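Left out: one protein chain. Kept in place: all the others.
Here is subunit A:
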Amino acid sequence: MVFALVILAVVTAADWATLSDAFFRLDIAQGMFPEAITVALRNTVLYTLLAFVFGLVLGLILALMRLSSILPYRWFATAYIELFRGLPSLLVLFMVGYGVPLAFPDREIPGGVYGSVTLGLGLTAAAYMAETLRAGIQAVPKGQLEAARTLGMSHTRAMISIILPQAFRIVIPPLTNEIILLTKDTSLVYVLGVTSTTIELTKFAGDALNTRVNPTPLVVAGLLYLLITLPLSQLVRGLERRAARER
């Protein structure tokens, strides 16, 4: 009830002409294209995918280490996860972008900005994904491994052919959430310094806001983010429904 009243109050109190002039100037929105798609959106997706793939591979290794029977492996994985899950992505990006070059002068992170982003966002993502993957592996019934071992498979063989495929199916929804979070975290990339070819959506919109002194670019960028994240959310929902039906 109160919520409806607030909405009513906002709707009636707002000056719609001014608002549309501020947030929905078509000419300004049009001026942002095609670069908004061909450069900014493309880079946002690219940064997300690079960090995700890096994070997934490292995350899987960490998850297996955490479940390993070898104690130092477990220690390392636990320490890594606690450390990178506890640090803000921005701080890690600063570390990779400015700390590493200071610590290792004359050495470059391969791949330039793309390499730095992959490392900066991927290191954090790996910590989250390791926990997700571990939960997925542990969710596979114990009998599966025992059955595979009885059939004469080695532990590694059983892991690769029996456990991990099932685990991945379980963790697809949380991993998709991780992609959505990563997509938004790519907005931090601009602290590394960006060129007209490595710019991502948020900085792109910020620059357009600067030159046009009108917030329309922010709305455009927001819609473009939704263009990535909404289908992903839909996908998760679909997968969850399917999983529920199969059970």
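Observations on the structure shown:
Note that in this section a residue touches a chain if its C-beta (ideal position, glycine included) is under 8 Å from a C-beta of that chain, and two chains touch if they have at least 3 such contacts; residues count from 1.
Rule of thumb we're sticking to: contacts and distances are computed from a predicted model.
The subunit not displayed here is recorded in UniProt as "Polar amino acid transport system substrate-binding protein", chosen from "Polar amino acid transport system substrate-binding protein", "Aspartyl/glutamyl-tRNA(Asn/Gln) amidotransferase subunit C", "Cytochrome b/b6 domain-containing protein" or "Methylaspartate mutase sigma subunit". The omitted chain makes contact with just one of the residues A:Ala9, A:Ala139 or A:Leu226: A:Ala9. Of the candidate positions A:Leu26, A:Leu102 or A:Ala244, contact with the unshown chain belongs to A:Leu102. Considering the full assembly, A:Val191 is the residue among A:Leu87, A:Met159, A:Ile172 or A:Val191 that touches the omitted chain. Touching the omitted chain from subunit A are residues 2, 5-6, 8-10, 12-13, 98, 101-102, 105-106, 190-191, 193-196, 203, 206-207, 209-210, 213.
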